[in-house]
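Yeah, one chain of the complex is gone here, protein chain that is, but the others are all in their spots.
After this line comes chain A, so read on.
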């Protein structure tokens, strides 16, 4: 996993609540057996006017001019502003894969769905929860200002707006450490292999029927 430390990035606003993972990456693209290449199909049904198929060259497809991420001013955005319950629905990790492959590194919103939130951290994508009023203000500023950028500093746990205001955010210390260092969870967990084995032996002795 790529470490995440600090980002000075262009911001794009996706002003709708309950954006589900079917919208982030539609089902036909889940047939891939790879982890990469989902970016061109991120938000496929909103982004293009035709129906996308796996393996298609997306560069020649008709874009939906009404979809916010298609606006020229948001090209190259690395930070996405979202509304409540972003990432609800399916557990497909293809959703954070698609967002990351599209170019996003940070998501800022009032709330995220649990599984999506968790999956994001495994892919160097930082979801930040802020109070609804803070998010509202970011939406306002972003929509009013072309080229709107934010500086996200994970070590300091701050977001700095162009007007100089700094907003603090919470993150689990363990997740922060993993993200800052780009650590692989499995490697970390396997440091406790002896403990896992001991737990398993004890469980097997007490509840043999779970190990049949």
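Simple rule for what comes next: a contact is a pair of C-beta atoms (placed from the backbone, for glycine too) under 8 Å apart; a residue touches a chain by one contact, two chains touch by 3 or more; residues count from 1.
Definition applied: contacts and distances are computed from a predicted model.
Q: The hidden chain: which UniProt name fits, "Membrane protein", "Imidazole glycerol phosphate synthase subunit HisH", "3-isopropylmalate dehydratase large subunit" or "Putative permease"?
A: The chain we cannot see is, by its UniProt record, "3-isopropylmalate dehydratase large subunit".
Q: Hey, which of A:62, A:164 or A:208 is the one touching the hidden chain?
A: Missing-chain contact among the listed residues: A:208.
Q: Touching the left-out chain: which of A:6, A:35 or A:140?
A: A:35
Q: Which residues does chain A use to touch the chain missing from this display?
A: 15-18, 20, 22-23, 26-28, 30-35, 45, 51, 54-55, 83-85, 88-93, 96, 111, 113-115, 118-119, 122-123, 172-175, 185-186, 189-190, 192-193, 195-196, 199-200, 203, 207-212
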